[in-house]
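Next up is a structure, given as structure tokens.
For this view, one protein chain was removed and the others were kept in their places.
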């Protein structure tokens, strides 16, 4: 049967994958939520018609959003995750040996429930005793927890609708305040190919708030263009000064000490976007 | 008007981009050849129903197939390009200051003619006085030119149909013979995500022929999964030993000294594919 | 969410409808079976990747396969349905006032079970006391019941795979034998636009077996081209001689006395196909 999930990556570009069946379809109070079974990517989580994650390539995203900042901080003991309802980021955080306590703040509890049911590979970290789960608005949460965190990870959907605030300067100031004085944070910051203006704006904003701001890249084949960016902003520690020998030897699938460094090597066009930012 | 080019990247995955019009459609003696005008990627060259290159992202491929090997060799004076009828690889080769003479061997002269007509951004290198153009079979060509080249670039389509021979061990032995005793070559070697077995096989074959074999990566958004591999095999020079200061300061758009090094940092899953190869 | 069911109506033609969710997906011993929920057509039954029927337009098919032959026969008391597992044809047959007894022979009991669960608008006729349901091969069934039926309805899928035998001359001879001496039968005989050769072949075969053979048309928007044919072959009664006043006044949605007659008016190109048959 020709059943296809299609994503309009923009008005002129579409990505389609065959679907075996829908495992779950729901309109939550916050968004349209679906889990699809696909022959190409295994199970796929779709929010408001956009692929959030797939069992096939989620590691390229989740390892990179988590281990780059966790290994940049010498003592990432207290970690905050904003968003990330599927659990993939939490799974990476709780397996880091230095993390003692993690809080995950997700606004839509249905994402968590559905991920627990259909995406155990991602959601298993949600039951780790290190992790505290809170169903509330991440933007409000950070304002109420000043100076508390070593590392904050912003694992948000695209800057459309409810997630838009997670890409704004005001929120970043709240994040800076929620960090300890040597804290650092990372946000997923979309595609350098399709969202260069957003990346430049975030970079510009963060440069005014943090002394160290660095963009790094991963590949997520199911995201538009494959190339995906994270922006790391830090009060003290520089991700380029991490020593390979300090990176814990976990069973990674994407990340490793070489990738930690190489991810910060930016293509020329992207260096120029940041230079002009 | 909803006119869409669709590529079945595999049985379960499709990539589609809107088309404004077809600029050229032809059945050559070797393949189906089309040039499409698209709002998303500008002009797109399609061979046998597969995107070969687009004006929008070709630099991510062509700079990387050319400058990594050219800068690995201290005197890349005599260069052979096999395939690459669109001219993008030739354009990069002829602008390298150390290249004195380049031969490009393309089997299908219609690709060259159509690229000259519709893709001037790519084909302009074809008229460079340093470049000699030959319309013949690349596999045969290498067997007739032993010990002649410093650097050979294999810019082939996917290993289907006529291009299949360009991925086989016998051809690689011919390439090794066509290189001087300190020569090196690079081939585009498909997607690490969708063709890991091919990559492993090529790697295994080349390890038996060359002392130095290294895989490196680029991002080509219009290729399946975005992540794309090249394999560099060298008789003497190691691309990891290139000094940044020896890389000529050309106006690159993707490549630069940091990317030269970072491109060889492989994700963990890919290191394991090569380890098991 | 952009989830689409696509049917390749031929190599160059596709029909797609949005899908809200899959209600059922199964590989039965005979075929791939799915029920989809769609905003455009309500629930859709798909066998081996081909739309069989939709809640939205099924009446245009089921009323026409049933009431045209039932009203052509003056006493359609004993009726055989071959195929029709969704129950739509049976529903029309059992509500005809002159039908006393109907047997439905369907090879795949899973179609019946799934239709009972998800397509009650179609399957409700299956529980009528007039109807006897038999899970067996229709081709074999007719050979074992000579001279038994007034009217036989062949409600088959496309002539691909298992259903192919239901379009062959040998089967039609069996059907003729299973009819009483004044019996008649109807088969769905595909698209006049896309399958003219099949229609001509069936027509030619039936003309050699039955004195009266007539093609008639309906519109089924979810079938290729919209225009759909039935072939009626009769030992004695002519559908063109039915008197409007003899047609029972049931609550039809497509069929009526005018349509009974008009359905046999064939476009010129189709008359010529039959003339040359």
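We call the chains A, B and C, going by the order they appear; numbering starts again at 1 in every chain.
Methods note: a contact is a pair of C-beta atoms (placed from the backbone, for glycine too) under 8 Å apart; a residue touches a chain by one contact, two chains touch by 3 or more.
In this text, all values refer to a predicted model and were calculated from it rather than measured experimentally.
For the chain that is not shown, the touched chains among those present are B, C, taking the whole complex.
Summary of contacts with the chain left out: across B:13, B:46, B:217 or B:242, the touching residue is B:46. Summary of contacts with the chain left out: across C:113, C:193 or C:209, the touching residue is C:193.
Considering the whole complex, the residue from B:32, B:75, B:100 or B:144 that touches the absent chain is B:32.
The set of chain C residues touching the chain not shown comprises 4, 6, 10-18, 38-40, 57, 59-60, 193, 219, 221, 224-227, 252-256, 258-259, 261-269, 271.
The set of chain B residues touching the chain not shown comprises 1-8, 19-22, 25, 32, 34, 36, 46, 48-49.
Note that only the chains that are shown with their structure count from here on.
Shared contacts of chain A and chain C, meaning chains that touch the two of them, come down to nothing at all.
For chain B, the chain with the farthest CA centroid is C.
None of the residues of chain C touches two or more other chains.
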